[in-house]
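I am attaching a structure below and will ask some questions about it afterwards.
Omission of a single protein chain aside, the complex is shown with its protein chains in their original locations.
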Amino acid sequence: MNVLEVRDLRVEFPTHRGVLTALDNVSLSIRPGEILGVVGESGAGKSMTGLAVQGLLEPPGRIASGSVTLNGRRIDTLSDREMTRIRGREIGAIFQDPLTSLNPLFTVGAQLVETIRQHLPMSASAARARAVELLAEVGIPAPSERVDHYPHQFSGGMRQRVVIALALAARPSLIIADEPTTALDVSIQAQITALLRRLCAEHGSAVMLVTHDMGVIAETADRVAVMYAGRLIEIGEVAQVTRDPQHPYTQGLMGSIPALGARVPRLEQIDGSMPRLNAIPPGCAFNPRCPQAGPRCRRERPELFTAGAEKAACWLLEGGTA
Amino acid sequence: MKPIQAGLLATAALMTAVSAQAETLRWGSARDIYSLDPYSYGDSYTIAFMNHVYEALVRYDENLEIEGALATEWETVSPSVWRFHLREGVKFQDGAEFTADDVIASLTRVSDPASPLKGNLPAYKSATKVDDYTVDIELTGPYPLLLNDLTNILIFDAGWLKDNNAEKPSDAAAGVENYATNNANGTGPFSVESRTPDAKTVLVRNDGWWDEPRHNIDRIEFTPITSAPTRVAALLSGEINFTEEAPVQDLERLAAAPGVTLMETPSLRTIMFGFNRKPKLEDGRDNPFNDLRVRQAFDVAIDRDLLAKRVFRGKSRASGSMVAPEIPGYAEALDAYPAADPEKARALLAEAGHEGLEFSLVCTNDAYVNDEELCRAVVSMLSRAGFNPTLDSAPQALQTPKRAGGKADVYIIGWATLPMMDAYSLLQQIIHTKSEIWGVFNWGEWSYPEIDKLIEQASTEMDRDKRLALETEALQMAKDELVMLPLYQQPMAWAMSEEVESVMQKPDNKARHWLTRLAE
Amino acid sequence: MSADIKDRAAAPALKVRGLCKSFDVSAPWLNRVIERRERQILRAVDDIDFDVPRGGCLSLVGESGCGKSTVARIVTGLHRPERGEMRFAPGKSGQPMTAQMIFQDPYASLNARWKVFDVIAEPLRELKLRSGKQAIRDRVNELLEVVGLSPADGAKYPHEFSGGQRQRISIARALASEPEFLVCDEPTSALDVSVQAQILNLMRSLQDELGLTYLFISHDLSVVRHMSDRIAVMYLGRIVEEAPTEVLFARTRHPYTQLLLDTIPDVRNPHRDRPLRGGEVPSPLNPPSGCSFHPRCPFADDRCKQEKPGLISCDDGAVVACHRVEESGGIPAGEAVNA
Amino acid sequence: MLVFILKRLVNAVFVMMAVAFLAFAIFQVAGDPVEMLANEQMSQVDRDALRDRMGLNDPMPVQFMRFVGNAMQGDFGMSYRNNQDVIGLIAERFPATMELVLVATLISLVVGIPLGILTAIGRGRWYAEGLQFLSIIGVSLPSFVVGIMLILVFSVILGWSPSFGRGEVVDFGWWSTGLLTPSGRAALVLPAISLSLYQITLIMRLVRAEMLEVLRTDFIKFARARGIPRHRIWFRHALRNCLMPVVTMTAMNVGALIAFALITETVFQWPGMGMLFIQAVTFLDFPVMAAYLVIISFIFVVLNTMVDISYAIIDPRLRSAR
Partner (left out) sequence: MSRQYQTPAMTPAADARTPSQETGRRVKWRESEIYRSFRRRPATVAASVLLLFLVVTAFLSPLYVPQNPYDPAQLDLLNAEIPPIWQADGQWPFILGTDSQGRDVLSAILYGSRVSIVIGIAAVALSLVVGITFGLLAGFYGGVIDTLLMRLGDVLLSIPTILVAILVSSLVRQALPASLRDVGAAGVLVLAIVLSSWVQYARTVRAQASVEREKEYVLAARVLHVPGRRIMLGHILPNTLTPIFVAATLNFGMAILTEATLSFLGIGMPPGQPSLGTLIRLGNDYLFSGSWWIVVFPVMQLSLLVVTVNMIGDWLRDALNPKLR
């Protein structure tokens, strides 16, 4: 059974100009212990997917249709009170900026103990012991001392480790990590992604890794879901997608990443930019930028077609052929 | 509960209990007294209030006739020397015996060069002790109004003054507080229990008073409430049960309120306008007010009847006289005033060549009843009669330097001839040319030698009828010259609740609560 | 190609020698006196040399706080160098070239209250490069087209554009002053990948068309590799390795450069289970003694802790500051130790 | 930390010197105190003697230093109007004003904070919008109008409370309190409400703004993602983070409130420092005006300095930063 099963998820934001569709029929699933990368440019809806799963959409955003199932239980219909019991307990979260994710007025220990005791029946002293343990586990030196320090006394990388400890505090089966390395220095990023990978393997937690960085995905995730303008356009094994992307957008994306290995005179580029949510063209959202777009692409929206080991939403792949 | 707290609560309970049981007069006034020291300012309100605590040698009775107080008898030893026989067995509130030394110490104190009350005893030269209960007061010359003056000279205890280093009147410049400013020790019907300036002054019955008390008051709580509507609200809600300053505009409502009694009458205080009469005005123009026609135009521009009707709701007495009818020296002929006639005023102004005359009217807004309202109304009347006045309205404290310094073109002044209760007061202080003891309030600096002559004659004329005839003549001359422009006798309205049975109201507008009876 | 680069390097567009810049970040005087603290000097740029080849591109690479942006600001005149020499070669006009700059944040680099037209016209007006309304208008329109926008876009405000378009406007503004030398401070790090490719391509083609010289600042080795002829790697205010691009990637000598290469995720060649290199970037306020990289260096020994390594030149054009490399006569540090 | 305190103190002294100079300047600008003191009959010789006695012929700096020296010993001279030692006059009224201000502050906190929370967490709901609208009216109604209306309704029409003054007071040494007698407490109600009304709206709006701000921070979102229940987030995390500015503003505003109380005191005939000051202003009683100015500013500066310092003590981030 999948840890997470998202079916035809549609998220809408009613505005004075009409309803914006932030997520449009997104379906994906994560198996136990699996790391699913969700990748896309800013505004593609990748973070929104994570928030929708956690029930943390900012009003007036709302799930308009579709379903979210966690460990076989449907959670998108739960009340906020019920979701509170799931968040932290069954879904851990890691946010982008470790500088702002922690309440500056509480020690990291207090925040850990609060989270642990919220979800697990534990005495205060046991929770504290567990907090120290967690800090040790995420690689913070001298954890029994550091547990009483305030967030501002930690460096960025260390703070992100604390955030990971908080996410793991109640041993959730799913962790949603939203750009966990973007705010960090290059040489620290690798430490954090590796830590995340190792801990999830040890804990058996599945991870939804939301990032804009294909490189991080390639190095960390097992499978990858590519999003564009609120839609899922390609999903598959990481190696497959990076090596042999099926959707023209993914192809362009891969081509536009400068290579470390060899130098090309000119990068492949996708002209234009991703449409704003209030101006998504009919048919395939990518059609105005797509070099291979045909008339059908401008009219009808393609569904996900299977192409080998992956699926991609492109008419070119209809019937499993490119 | 801790013992200290318990004690405090008990004290509090006790205090409220006392104030609930005692017969208390809760007196809401429009202003506070300045000091407990009656000699600290030449302020008659303070003196009148302190008269409940201190007494003078003589006092006015219910008919405003002079009777003995701390003196029992007096006679003139020579035209300029008066002998006073003092009442025996009178004790100050601290227990000290009242003797001739106290009178001499008090007279010395009040006539000190720094004393602001010096002018209230103009003819005083010296005092000598004849024996413990006899004092001679020597004057600068024959002077008929000494007794009138003495009603206002309150007597201190010599020993108390000496012990507390208060033998001289207070002097703000010296930067030292005068003991008498915050403490009092008189012979009067009440003694001071406590005082918080601007908040509350509490007097309690003096059981050792020499006189037979006609009041039944145990306690007077004197509270200044400067805001008129608040004062009315306080009376209506029963927080005070007496005020001698019921706002004119609220009288109708107060009269209709259940349990409120009003006592209204025109007072002795005459409100007048004075003119700058120096050769030049403050801004350097030739002074138009030296032209009688301009003053006459001013006179006929003002509709006194309308002022009385509207600004004072019929409670004031429109007047052409500078003194009230009750004041010796008054004559009916003085009281005539012209009917308002803006056209005539215009014509007079035009004749004098001063159409559209610009000038400043310096007016108080806290000294007299509805003074600001009055001035605004007058400004509008004058404007319609071809004048072009600018109203400068501010508290008395700010306006007096301007008025006294000759910076005002036209100014308001009120005069009640108190404490003298004689037209001579007005003639001497206002009408006479400014010099030495004369014309202290001759702010416009006019000079009419013929009138001066009459005033000086009156000052030494010991025959009352002759003196009053002289005074009336002087007043008539002053009126003909429009030296001052009298408008009306201002109204006074006292209001009290049912808790007050009776009070003695006299046109001098002084509360005499040793004659007040509260409902039992 | 390498001969070409050497020719250009013979007459560099910008020659920098012994450049130093420090900032006084000490606590206020009173604090120092009472708390007996010392003056704190941040040595942002510590004695660096480099040449920017005319018509070429030199890149400065390093993590945040390494001083690369300070260098950019010194070169553009925003900071005054504390010590050292900085000489621009004469440009087409015979006067020394002046540097223009392209900034990192496309949202902060344009005045939101100004129309795009005015943003681009500002240099024309300030430097009096064109006079007359029509001439300015024509030039602005021309510049808009050069960067791939339309003249109609001049009437809009910056907020109406996407990040990539704004960066194009920035480039147009920089070009308006007709510079021969451009300092690009992380021009694409705020952009999405597909847009980054557009901007990088645009910059490359502009370089070719207009003969521009670039000083390119970035933390991203792959972008740098794509753009530059030479690369200088900075660490805590110093250049630790400088080499022609291909040389740097082929023979990475300095352990820090190696660390960067190892940790950068590579889509095409993911090294998934690489060993974790620990450690944090030390505070530039209090740099380690000797070689400032020694606490994180797997090859460090006592000499590295005590002695600051000098720059040594290798025969393939690389310059490295590393005792290991020096000791082994130019062999990369990793290989030298392993050998 | 020590340095910080020292700095604040130096700053406070500097400000006080400047204020003292202003107060001193009042005398200089306002004209000749001799003219105010002398009565009409005083001769020129006497005037000159008086001038000399008061030290008015000394050079300005000497006079200023003497003013400061005297002021530090609590000597501001004698009131022209009351012939009393100014500092004694003010001390007599100090308890009345302080009691009024403190009770008003208490009311404003007790009412303002819950209302602020309510409007923040119910943003968009009818009751929150309603309260918000009321608060605009609250800041818009002039204090004297509020006072007059309260008297009209509660004293005159309903007769529930006294319309002026302080009621019975009990003395403790130099402090007099109206809190221990029924009439004192009754007299306090209307003025305190009138004075606190503006403060309530200020606190309410501040709490609302701070709450809204804090509620949108990452650490609050992260706390939600950790499964911390809403009420705990509101009252523990958010409230605690926004209490600091509220407490700061309240403490700092005590000074402003003391000054502002003069309007309330005028309307309610409350025998406090403000009424003394207003009367001094109409009588041009310069020693009282100067002393009041210096004392109010002193209270103001002391409060500000204390708030600044305690701020540094409380906030963990500021603690180590300094």
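Residue numbering begins at 1 within each chain, and the chains themselves are lettered A, B, C and D in the order written.
Quick note on the criterion: a residue touches a chain if its C-beta (ideal position, glycine included) is under 8 Å from a C-beta of that chain, and two chains touch if they have at least 3 such contacts.
Computed from a predicted structure; not experimentally measured.
Within the whole complex, the absent chain has one touching residue among A:V6, A:A22 or A:V68, and that is A:A22. Shown as candidates are C:V16, C:V61 or C:L110; the residue that touches the absent chain is C:L110. Only one residue in the set C:E82, C:E122, C:E142 or C:D316 touches the chain that does not appear here, and it is C:E122. The chain omitted from view is touched by exactly one of D:V156, D:V189 or D:L243, namely D:V156. Taking the complete complex into account, A:D97 is the one of A:D97, A:D185 or A:E310 that touches the chain left out.
Residues touching the missing chain, restricted to subunit D, are 11, 14-16, 18-19, 22, 26, 29-31, 132-133, 136-137, 139-145, 148, 152, 156, 212-213, 216-218, 221, 244-245, 255-256, 258-260, 262-263, 266, 277-278, 281-282, 284, 289, 292-293, 296-297, 300-301, 304, 311, 315, 318 (touch as defined at the top).
In the full complex, subunit B touches the omitted chain through residues 227-229, 232-233, 236, 247, 249-250, 252-253, 282-283, 303, 306-307, 309-311, 360, 362, 365, 372-373, 376-377, 379-384, 389-393, 395, 398, 402, 407. The missing chain lies against subunit C, touching residues 73, 76-78, 99-101, 103-105, 108-113, 122-123, 126-127, 156, 159-160, 170, 173, 177.
Throughout what follows, only the chains that are shown with their structure count from here on.
Taking the mean of each chain's C-alpha atoms, the chain whose centre lies closest to the overall C-alpha mean is D. Put simply, the C-alpha centre of subunit B and that of subunit D have 39 angstrom between them.
Taking each chain's centre as the mean of its C-alpha atoms, subunit C lies 56 Å from subunit D.
Rounded to a whole number, the gap between the C-alpha centres of subunit A and subunit C is 32 angstrom. Taken residue by residue, subunit B touches two or more other chains at no position, since every residue touches fewer. Chain contacts: subunit A has no residue touching two or more partner chains. Note for the complex: subunit D touches subunit A at residues 217-230, 237, 240-241, 315-317, 320.
Listed in rising order, the residues of subunit A touching subunit D in the complex are 54, 56, 80-81, 84-89, 91, 93, 95, 97, 100-106, 114-115, 118-119, 150, 152-153, 163, 166-167, 169-170, 176. Those residues of subunit C that touch subunit A in the shared complex are 63-64, 162, 164-165, 192-198, 200-201, 204, 219-223, 225-226, 245-246, 249, 259-272, 274, 276-278, 280-281.
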